[in-house]
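For this depiction, one protein chain was excluded, whereas all remaining protein chains were kept in their positions.
Now for chain A:
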């Protein structure tokens, strides 16, 4: 078996060191670039006179979006407040039914957002919120950075993004429908009981 020529040895050495250099560069990139984020979508119950706070550690420079909607309860409104790690209020709205707020984290630390139902004395509310931090993690943690995507892969990525927005619209539609249905059921109950009571009161007086 012929010995590998010096040119081949040189080429393989270059290849090895090239790979290591690339790996080192990627490692440095990993340290500098903010990590992949994610989204938290939660629907929770907020009892009357209660306040519920959520916290998340966010790296500087990450673009975040907070979106919330009240699904059931009373006048379908809630107070919302978002604070940065120093306690500075980034967003504050009272008695809002639905809102969306986008911000870029100006410093590292724990961001806090609270929903308050303290203005309500006896209605408990169901609140939905979607807190998106940074970009969604890619399907392959390494592949996007090592090589460019082929046309097929790019097409898959754009279909994926489009489907994500379809799912997002579906969620909003579902929430609005839930809200509408909750109102309709309230109305139905009210018509049943109030009309009965009114009937008795009106005609009872008449007959008497």
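Structural remarks
Everything below uses one rule, namely that a contact is a pair of C-beta atoms (placed from the backbone, for glycine too) under 8 Å apart; a residue touches a chain by one contact, two chains touch by 3 or more; residues count from 1.
As a convention for this text, contacts and distances are computed from a predicted model.
UniProt records the chain missing from this view under the protein name "Transmembrane emp24 domain-containing protein 9", selected from "Immediate early response gene 5 protein", "Transmembrane emp24 domain-containing protein 9", "Cleavage and polyadenylation specificity factor" or "ATP synthase subunit b". Interface residues of chain A facing the missing partner chain: 16, 19-20, 23-24, 26-27, 30-31, 35-38, 40-45, 52-57, 126, 131, 133, 139-143, 146, 150, 152-153, 156-157, 159-160, 163-164, 166-167, 170, 173-174, 177-178, 180-181, 184-185, 187-188, 191-192, 195, 199, 203, 206-207.
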